[in-house]
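For this depiction, one protein chain was excluded, whereas all remaining protein chains were kept in their positions.
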Amino acid sequence: MNRMPLLLCLALLLTGTLGLSSPAKAEDAPAAEPLLQKPVCRVLVAYHSLTGNTAQMAQGVAEGVRRATGAVAVVKTVETVSKEDLQAADGLVLGSPAYFADVAGKMKTAIDDWNWKMKVDFTDKVGGAFSTGGGQAGGKEHVLISLLLFMINNRMVVAGPLYQDKEGDDKWAELGATAMTGPLDPGVGEKELDAARRLGERVATLAAKMKAE
Amino acid sequence: MNRMPLLLCLALLLTGTLGLSSPAKAEDAPAAEPLLQKPVCRVLVAYHSLTGNTAQMAQGVAEGVRRATGAVAVVKTVETVSKEDLQAADGLVLGSPAYFADVAGKMKTAIDDWNWKMKVDFTDKVGGAFSTGGGQAGGKEHVLISLLLFMINNRMVVAGPLYQDKEGDDKWAELGATAMTGPLDPGVGEKELDAARRLGERVATLAAKMKAE
Amino acid sequence: MNRMPLLLCLALLLTGTLGLSSPAKAEDAPAAEPLLQKPVCRVLVAYHSLTGNTAQMAQGVAEGVRRATGAVAVVKTVETVSKEDLQAADGLVLGSPAYFADVAGKMKTAIDDWNWKMKVDFTDKVGGAFSTGGGQAGGKEHVLISLLLFMINNRMVVAGPLYQDKEGDDKWAELGATAMTGPLDPGVGEKELDAARRLGERVATLAAKMKAE
Partner (left out) sequence: MNRMPLLLCLALLLTGTLGLSSPAKAEDAPAAEPLLQKPVCRVLVAYHSLTGNTAQMAQGVAEGVRRATGAVAVVKTVETVSKEDLQAADGLVLGSPAYFADVAGKMKTAIDDWNWKMKVDFTDKVGGAFSTGGGQAGGKEHVLISLLLFMINNRMVVAGPLYQDKEGDDKWAELGATAMTGPLDPGVGEKELDAARRLGERVATLAAKMKAE
């Protein structure tokens, strides 16, 4: 259905050919360079973590980002994120533990300032969310939703990690990546890290697509 | 920062030139044609409406879609949407009245079947949501959220309408478009239709961007 | 406005006096009876289930209801719930599988009619919610929230199951009871059924408290 990428390759091959006929020109036309090599796509993974569980999920997201060709992952706690980090990011994945069924207050305070104080313009950056929490229904998913709405409200586009069954008959996405931790659970598990990786890969792939236009 | 569109134009001019030097080749290479004219981007606006308020908002969304160059809007009630309508759509904007703070049951039943029965693959289509409802806090926004999550779960990317103040200092988006109706309110107002139009334009613009890759 | 507590005191004073002076009259005054013995509290557990997982959770909720002294549980699929069932219920626990991150369309259609067509007045009934779903973050919690908001919008009061750690130092509640099912999970587990039971007990206890006024 979408044959544009193919056509683009064709166009690039043709322009590439022109370029090859006079290679010296390459230096004279640096503007054409990004067409010849995939532009670097940067994804910032920003999180809040007290016990290390959310930090562990953040590393999983970063691994997933790096799976996407040409994507670079930067992992930081929200308090250490700078205006430059945010401006340089094509994708942004936010993670918080569930404190009383919503984003940790300290995290929300930090990210509120990204617009209030830092005046960052997030328009069309691609976003995703992850969370951790004790209990089976203690608000981990509500945290995802709050973070996704935060990003939509900041003019971003958002999405979730992709899944499909072994036969490829059934395909779906989830709202983000969550890990159950705390008294009822042994901690961050392999399936939960897998979700984090899928989330990172998804956001990086979409961010590259949005940037490639 | 993003010089890709310019470079793409350059590339297209060059390939265009090649094409012009031997116009007969155009027929031999129909695949290259979309590069010469902007691909048509299609947005499906699908809604459920009993009293006509949500239908009126749907028309507002469609007007907004048509503001985006090259975008085509199709407006249908959810019950009349076909598998072909969904497959042809690059963008999808869903609207429902708030029935007891969530999507109308009849609408949800219809859209559940888009995956269950019609087996439509929504991957990377762009989505947005609108809703109507009596009362100030009767669930209009929760309906938006439910529709956005429905689309994320179906592998789509979602976003909301863009706003900025007169000075352009303050820029934000909203979660979708809502209209207060019912006993406490005169019906769909101009500000509410404006939100619907902004939503349509936003989804069409993003859908074109995703498709153009 | 609310003179019930006062009236109740008056009634108790009168029955108390009668009771002491002529206990045999108790049989002649059935209206006063519930004051002398704990009134029966009825909780309706209504659900939608295709594969049996949500039905299994509904049975867990009913078990929990029966743990509360004097509480009666009635378990029905939403389609078979009558106006009388709803009117007789002091508590209402709703359960749905997550279809694309929200309540199943068929369930929503059925419960929309409880007010639209059956004209049931739910004022001050006590509510709780449960859900099932494949995937770790596929919308199970969003379903809980949608069901809780449905009940709040219908004038009910809502709450979640109670927990505490072994030492009793840490006490909390969850938003409802959820069970992860589907391709990534073996089905309804013991911890998930435990949540369902806690939910049933919680709603029954609160419904008795609200009724006892």
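By letter and in written order, the chains are A, B and C; residue numbering begins at 1 in each of them.
Going forward, a residue touches a chain if its C-beta (ideal position, glycine included) is under 8 Å from a C-beta of that chain, and two chains touch if they have at least 3 such contacts.
What you see is a predicted model; the values in this text were computed from it and never measured.
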Which of the displayed chains are touched by the chain that has been omitted? A, B, C
Per the touch definition above, residue among B:Ala58, B:Ala71, B:Val157 or B:Ala195 touching the missing chain: B:Ala195
For the chain left out of this view, which of C:Val43, C:Ala68 or C:Val143 touches it? C:Ala68
Touch criterion as defined above, residue of A:Leu44, A:Met57, A:Ala104 or A:Leu206 at the omitted chain: A:Ala104
List every residue of subunit C that touches the chain not included in the displayed model. 1-6, 8-9, 12-14, 16-17, 19-20, 35-36, 38-39, 68-69, 121, 123-124, 126, 145, 148-149, 152-160, 162, 171-175, 205-206, 208-210, 212-213
To test your reading of the contact rule: which positions on subunit B touch the chain that is missing from view? 101, 135-142, 144-145, 160, 163, 165, 170, 172, 174-178, 183-184, 191-192, 195
Touch rule applied to subunit A and the missing chain gives residues 99-112, 115, 138-139, 142, 145-146, 149-150, 152-154
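The definition used in the following text is that only the chains that are shown with their structure count from here on.
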Same-site or different-site touching of subunit B by its copy subunit C, using the half cut: same
What's the farthest chain from subunit A if centres are computed as the mean of the Cα atoms? C
What whole-Å value do you get for the distance between subunit B and subunit C if each is reduced to the mean of its CA atoms? 39
Listing for subunit B: what residues touch at least two other chains? 145, 149, 152-154
